[in-house]
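Selected chains only, in their assembly positions.
A, B, C and D are the chain letters, set down in written order, and residue numbers restart from 1 in every chain.
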Amino acid sequence: MTKATLTETILAAKKAKQTTWAAIAQAACLSEVYTTSACLGENALPPEAAEKVGTFLGLGPDVAEALVEFANKGEAASTVTQEPLQYRFQEIIYVYGSTLKALIEEKFGAGIMSAIDFTMDIDRIPDPKGDRVKIVMNGKFLGYKTW
Amino acid sequence: MTKATLTETILAAKKAKQTTWAAIAQAACLSEVYTTSACLGENALPPEAAEKVGTFLGLGPDVAEALVEFANKGEAASTVTQEPLQYRFQEIIYVYGSTLKALIEEKFGAGIMSAIDFTMDIDRIPDPKGDRVKIVMNGKFLGYKTW
Amino acid sequence: MTKATLTETILAAKKAKQTTWAAIAQAACLSEVYTTSACLGENALPPEAAEKVGTFLGLGPDVAEALVEFANKGEAASTVTQEPLQYRFQEIIYVYGSTLKALIEEKFGAGIMSAIDFTMDIDRIPDPKGDRVKIVMNGKFLGYKTW
Amino acid sequence: MTKATLTETILAAKKAKQTTWAAIAQAACLSEVYTTSACLGENALPPEAAEKVGTFLGLGPDVAEALVEFANKGEAASTVTQEPLQYRFQEIIYVYGSTLKALIEEKFGAGIMSAIDFTMDIDRIPDPKGDRVKIVMNGKFLGYKTW
């Protein structure tokens, strides 16, 4: 079962069961972002989490197996997305990319924020003027090695 | 004074004065991210904030004036950056773009996180296994209008 | 049913029934532009509107269901279209993009016209020298947040 | 005087004189959109209008002369803009391009909306929930010739 088929199978089961990513993540005992990304084929689940997701969705062992496999991360995305929700993040890079560089370097020195030793959380923040999306990215700082 | 000259002038003054973006932001009474982005030519400062930045850096009124002007946001950036620190954010879009879409839609319905009614903060989080970069993005949810 | 299959199904039913987008929109009690865009897979319909469209076209509940699903907006389009009718709008951006920026900023300050809280209407204006296409775009102004 | 120098000269005079595009357009006896686009180098003004703009801004005859010259329209624009205000119009093409085609063809038959025999107006519409940008495009329909 390819990752693409995996995603289709999970989306169909999720719809049939009328469940949510939040519930699937809870079943997996992992965060919503990580679990969803694995179901969408962009990450690999640990075997137990994969099994739990498969069981929760009432799917066969081939689904759990496919969830565990190494993902071919990032390759399904457009070079520059045209989908409005995702494009806003692209725009943030265009506008704030140089600012991110300046401030991370000021606070840490030469290096980067890891996108590997990295977590992300997405929350809905109630606000009388209109609820807000809060995204927290948290990545280990990696200083450039000098040798 | 163009925004490009503005940025050069501020960078030179900042270096001469051996100050930081944090201190400039404090002088402006605005956040670090917003103030830095304005100094880098990607945003416009309100007149009082612009004046305070100019005064703090010991620069003439043309700097404050240029800080207030409308920015040509995003145009200076590469379509896809090759600079490692900024690329990690591009990679996050490639890997987690579909997840961001799935979870924001699950939590809010059809719509986007605004990149306009939007704030971002960058912090250093001490961690014994290596300090971490914490980035909080907070944007108003905008539901697609039906008409 | 994917959005692509949805569109094919609707186009076939529309042709068989010899009806128009105007009539489908009227059935949906929504505007022509919004209804058509949803039928072409670029927007989601509210459940009642979706049901009305399905009933009007004599199609099964899977069509109404697919019409309600979140759209993957914008991804089906070419980066720069080569189709003449659509290209004229691309050309308008090339020629008048800087003018749009200058005038919206003059009238409103720093910010953008929302493409989310947004409506568009297309009309045929009779004219003895040749009828004209009138397109009205109406989007909420969003001022850049300062923080 | 190149069109690029022309634009710089006009922008400097406009700032020194603390005037607006609206006032310059009024001086030119032409619309805001057309006058601004000509000042930004994307259109040519008729000689009298050019002279009036030059006089209004207190600039020499070389400005009026340059305003009259044929423009190299569209070439200064990015293939796909990264500037947020202009990008929203790009996004509208991505999302509504196929809808524009479907509805114009339904209303008029095979053909296009002219971007040459074309006018555009931009207005601020007061709205208690936030003022709105209203853009009206009006172009002659041109049916594909059959021969």
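Everything below uses one rule, namely that contacts are C-beta pairs under 8 Å (C-beta built on N, C-alpha and C of every residue); 3 or more make two chains touch, one makes a residue touch a chain.
All values reported here derive from a predicted model rather than from experimental measurement.
Asks: Going from the 4 copies shown, figure out how many the entire complex holds in this file.
Replies: Assembly-level count of identical protein chains is 10.
Please note the rule applied: only the chains that are shown with their structure count from here on.
Asks: In whole angstrom, how far does the Cα centroid of chain B sit from the Cα centroid of chain C?
Replies: 32
Asks: Using Cα averages as centroids, what's the distance between chain C and chain D in whole Å?
Replies: A distance of 23 Å separates the two centres.
Asks: Could you check chain D for residues that touch two or more other chains and list them?
Replies: Those would be 80-84, 87, 91, 94-95.
Asks: Using the touch definition from the top, list the residues of chain D that touch chain B in their complex.
Replies: Residues in contact with chain B: 78, 80-84, 87.
Asks: Help me check something: in the complex, which residues belonging to chain B touch chain D?
Replies: Contact set of chain B toward chain D: 72-75, 77, 79, 115-116.
Asks: Inside the complex, what are the residues of chain D that reach chain C?
Replies: Interface residues on chain D, with respect to chain C: 20-22, 32-33, 36-37, 40, 42-43, 73-74, 76-77, 79-81, 83-86, 88-108, 111-115, 118, 120, 122-125, 127, 129-142.
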